[in-house]
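Here is the structure we will look at, set down as structure tokens.
What you see is the complex with one protein chain gone and the rest in place.
Going in written order, the chains are labelled A and B, and every chain counts its residues from 1.
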Amino acid sequence: MSESGAAPLLEVAGLDVFYGDFQALFGVSMSVPGGGATALVGANGAGKTTLLRTIAGAQPAASGCVRYDGSDITAAPPHRRISRGIALVPEGRKLFPSLTVEENIQVGAVAAASDAWPLDRIYGAFPMIARRRRQRAFTLSGGEQQAVAIARALASGPALLLLDEISLGLAPLVVGELYETLGGLRSAGATLVIVEQDLRRAMDTCDHLVCLLEGRVALAGPVAGVSRDEVVAAYFGEGRS
Amino acid sequence: MFRSASAAFRNAEPPASGSVAVEVSRWNRAASVFSGASVLVVAALAAVPFVIGGPAEQPLITLLTFVAMASLWNLLAGFSGLTSFGQNAFIGVGAYALYLVAVHGVNPFAGIVLAAVAAAVVSLPVSAVVLRLSGGYFAVATLVVAAVFQIVATLSPSVGGTTGVSVPGLASYSDVLREALTYWATLIVAVASVAGVYLLVRRTFGLDARAVGSDPVAAASSGVRVGGIRLLAFVAAAGGTGAVGALIALQTLYVEPTSVFSIQYSVDMLFMVLIGGMATIEGPIVGALVLFLLQETLSAYGAWYLVIVGGLAVVATLIASRGVWGFLSERLGWSLLPVGYRVRGRAPVPPPSPDT
Partner (left out) sequence: MSWVNAVIQGMLLGGQYALIACGLSLAFGVMRIVNLAHGDLAVCGAYLGLVLSSVLGVPVWVTLPLLLPAAFVVGMGLQAALFGRALRHGVLAPVLVTFGLSIMIENLLQVAATSDPRGLNGGALTLASFHITGGITVSWLFLTAFLTACAVLSCLQLLLSRSSWGRKVRATADDLDTARLVGIRVRPVFATVAGIAVATAALAGVFIGTIGTFDPQAGANTLIFAFEAVVIGGIGSLWGTLAGGVALGITQVVVGEVNQAYAVLAVHLLFLAVLTVRPGGLFTSHQSAAQVRGLGGVGGVRGQGVPG
């Protein structure tokens, strides 16, 4: 676990992102230390998904830069970023419907086959999907699909795992299991950035927190240093002039 | 129920204090000048048979036919997103309808209207099949429909089968009169097509149609009646194209499947609208001019002419997708027949004293 003083694994500076004429992010800056878990929170439409997608390379940035492990990857396409160790579990899971569970996972490794996460180890981490490996992905339950989506991202052996709303639409018990697995990934050395609607779970799981409001960073810092009320205030934009 | 997009826009609230007031206009001075000028141009064109006569009429008939075809195709593809490559089906229907009407003793020139109605009526069952499709599927389905119509005509001895028939009822006119009447009929159809599309598009229909053209799902969820819009565009374009078909029958005096259902018409429509500028009223007119000039200068080169036409269409789509008119109107701000809304900001309304 690296503490303050070590260079952050991921650094985002002054990011402006547009969808056509609509600006989604305004000069967003964020710093993710290696080995930690950072919670990215904010209301719907605040820009959390946009930020993760921009880090992953699915969304071009109009200005600003993204630095990973010391180098500037702002212009790098997604497959280049995956081979360097970034992987995104997208919002809504986005599994490939005509592929089986196993094929979905295999497809995650096209840009970077990983020695650290071969299929067996992935199935070991997600026993619930192992016995469904030959089934079409869309036939699985919500929780199992989420597990497949995470497994797909793991297949490239990422050092930085970005997770977008993995608890959406899932029962608390299932979410709990998923977060346990995430805990295991952290112990194995992965750095996590988690977008989570459930503030309590976010603050329980992670050691850093960034709150977005309407495309801007409203609050950023270690979880230990902010109270829940401060986060809620930043979340809803209370008290701004 | 749901109001259409532009109705919602019109009923918007006035600007709150502290915000910038806007002025919304639909017309501008250039448009007024142009409208005045075009009335004069139409009058001048109408006078041609009296003043110049025969030699000027022929090329103008070609040009005006192009203008009509292009405007109608633009209504379909440019404004409503329906890229039909089977409009030649309705040219054929219009031509054969004119023949049938003339055979039953109706004055062929009056028959143009009936031909248009016939084409519109025929388009209804066709629409039931093809309008549920979109994009490339719709395009090829229209190709098939045109092929079917052509085959049916070929197999119908009552309209001459493969050999075709000549249009009756015109023997009583002298050549000069017949040509002049054909010319005026063409002029009327061309003006009606352009004006018709313009008036249709300026109304709510225009905004709705363009919404449907760009994103049918989003349009539907905004309350636009997607099906109704597409049907109206399809039937209107079919009727107009039927009138053009009747004109062609009058011009050539002979109706025969291969020529009257020729896919060349669809090629021409595509080219004119692409080059001239989709989704503008002025665009098809410009495109018709370009095609006319190309045809006059290059038709001696036979197939090369078409290679160039096809090539220009490809290039236009990839590089100049707004067409000649689109390019000009963007750069120079021209809008002679405006169909949209122009929004200009005015001095901001002064805010009241600030609260704490």
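One rule holds for everything that comes next: a residue touches a chain if its C-beta (ideal position, glycine included) is under 8 Å from a C-beta of that chain, and two chains touch if they have at least 3 such contacts.
Model, not experiment: these values are computed from the prediction.
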| item | value |
| --- | --- |
| Candidates B:G36, B:G54 or B:G135 - the one touching the absent chain | B:G135 |
| Of A:A111, A:M128, A:L170 or A:L219, the one touching the omitted chain in the full complex | A:A111 |
| Positions on chain A where the hidden chain makes contact | 53, 56-58, 77-79, 82-83, 88, 90, 94, 96-99, 103, 106-108, 110-112, 152-153, 156 |
| Those residues of chain B which, in the complete complex, touch the missing chain | 77, 81, 83, 85, 128-130, 132-137, 139-141, 143-145, 147-148, 151-152, 154-155, 216-217, 263, 267, 270, 274, 302-304, 306-307, 309-314, 317-318, 321 |
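Everything that follows uses one rule, which is that only the chains that are shown with their structure count from here on.
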| item | value |
| --- | --- |
| Inter-chain centre distance, chain A versus chain B - centres from mean C-alpha coordinates, in Å | 51 |
